[in-house]
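Input: a single structure, listed below in structure tokens.
FYI, not all chains are in this one, though none of them got moved.
Labels run A and B following the written order; every chain starts at residue 1.
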Amino acid sequence: MPYVNIKITNEGATAEQKKQLIEGVTQLLVDVLNKNPATTFVVIDEVETDNWGIGGVPVTELRKAK
Amino acid sequence: MPYVNIKITNEGATAEQKKQLIEGVTQLLVDVLNKNPATTFVVIDEVETDNWGIGGVPVTELRKAK
């Protein structure tokens, strides 16, 4: 009965891509730990780039600097 | 000083229902563990159905299949 939370920046992941993440993580837990997919939850959080920092800098600024 | 995080799918919970969750969980922690409600936090996250998977399938698809 695993619970997986995936946090990514909100930069245009499609419903199809999020479906692939849900499928892929669930299958991984079956393959590695023989977990029951029926009780495996995956929750994806999409975070605004102003609200995510790395190296002390918001991702919004990192994207502009590129 | 408990902290409780409730994640539900974003399918129309009303402000009144969310208030009942906050009241109910806080009271439960008083009743079972004698926790001080003044320092009990409850945070509710409402998650898009595209972003929640169970059994490897997004809830959006599970709802359609019903």
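The criterion applied here is as follows: a residue touches a chain if its C-beta (ideal position, glycine included) is under 8 Å from a C-beta of that chain, and two chains touch if they have at least 3 such contacts.
Quick caveat: nothing in here was measured; it's all calculated off a predicted structure.
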Since all chains share one sequence and 2 are shown, how many copies form the whole assembly? 6
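Basically, only the chains that are shown with their structure count from here on.
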Using Cα averages as centroids, what's the distance between chain A and chain B in whole Å? 20
Give every residue of chain B touching chain A within the complex, in rising order. 7, 47, 50-58, 60-61
Which bits of chain A are touching chain B when the two form their complex? 15, 18-19, 22-23, 25-27, 37-46
